[in-house]
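All protein chains of the complex are present and in place, except for one that has been dropped.
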């Protein structure tokens, strides 16, 4: 089972793996964009209780949260061209990357939709009333009062979502995309130093997750600077105390529980 | 002046307001009393269209709305002529005290920023918060938040300010400072409709007291008439129950 352990390989693999970091980040960024657009499209019918569309949104959410991302990848990669062939669209020449970003995007969209809905609903009803009482139009009330507060509420959930997506991209190699995990596998096979390449790989993921989390935490701090900081730290995960954003988060509970 | 005529409102099968008519003259302070569930808060919220009345007319100044066929534009107009002070303050959480007062001036009245700022500062000074301009609501006491709420309502220069139990959410020791501010603006001749349980306040600030129960106006008159010589049995009962302990205001 491979050559004896040699820590030197871990270091020499790092730069080689980093060569493919761009591919990983491209998948993350592309899917995130697709996911946010999809998320809005799916969340709106549920927020405004539009008949039929609302049911469709429900099925979408249930499917994308109810099946493993790995299965979704294969399903879209093999299935989409066949389905579109029926309506005369030829996708057989589309690059693999297209399917990868589309699948991760739609998958992320399900979680983004719940994030959007929960954050908007978490803004206190009195805020909207105060805005209306002051004579604001619905659009003004949404853009000036609800949205800025909903953003602050959404950031921690968004942070989880981005990191989950980053980790999920490690499965893109199954469709033959040469991102970091795929590269690690190649390096392992080539040198027979598997354990070293996977340690290096894990280390890179860890650093990126950590960086993303810190950046988004800073963003959250900025967006919620109006909240009482001392108050907040004390009430992490407290469910019932009113008024703290963290409270709301524990209640939202839409993150992914483990998994790839 | 404000004229409410034949306002009715039902939540499902529950008739909350039944054909209510009420006139409020310019500069008048009208206090609405009544047990919980009497419809007093709903009536107040109807004036601001935060609740949509089932039927009736609302006139504020020279502007009139027929509630059964009010359009979006009418509702906006109506809201711009009225202002609301909420029980839970409802200050915009992500804006400072100053920004809270400025917000409507900028967005609704479209004043230039410098002008909005000047006016807002003057109003906050008036309610005694000149030193708290840049604080966020989460760092203000309930009494301070409510005073910002009052300054925010004043900023709109409305025809009437609606107070929805403005001191009910406050700790007892903070009630005084808020009532003091309301008293002061009442003296300036601003028209107000106040829903409150503060009997002492009602007695010496109100020009007129309206007693509601079961979705109708049971009786109305000067504070002296209603408190000292109530005519209706329901009013007497209510006053007997509420007066002994509710008299802790200044």
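Going in written order, the chains are labelled A and B, and every chain counts its residues from 1.
To be clear about the criterion, a contact is a pair of C-beta atoms (placed from the backbone, for glycine too) under 8 Å apart; a residue touches a chain by one contact, two chains touch by 3 or more.
Criterion: contacts and distances are computed from a predicted model.
The chain absent from the displayed complex carries the UniProt protein name "L-cystine transport system permease protein TcyM", chosen from "Periplasmic nitrate reductase, electron transfer subunit", "L-cystine transport system permease protein TcyM", "Protocatechuate 4,5-dioxygenase alpha subunit" or "NADH-quinone oxidoreductase subunit F".
Looking at the complex as a whole, the chain kept out of the display touches A. Screening A:57, A:181 or A:224 against the full complex identifies A:181 as the residue touching the chain left out.
Across A:72, A:149 or A:224, the residue that sits in touch with the chain not pictured is A:72. Summarising the interface, chain A meets the missing chain with residues 1-2, 4-5, 62-63, 65-72, 74-75, 78-79, 82-83, 86, 163, 167-168, 170-171, 181, 194-195, 198-199, 201-202, 205-206, 209-210, 213, 236-240, 242, 250, 253, 255-260.
Quick note on the criterion: only the chains that are shown with their structure count from here on.
For the pair chain A and chain B, the distance between C-alpha centroids works out to 45 Å. Across the complex, chain A meets chain B through its residues 124, 126-127, 129-137, 140, 144-145, 148-149, 152, 224-228, 231, 243. Contacts from chain B toward chain A in the complex involve residues 48-50, 76, 79-80, 82-84, 86, 88, 90-96, 103-104, 107-108, 136-139, 152, 156.
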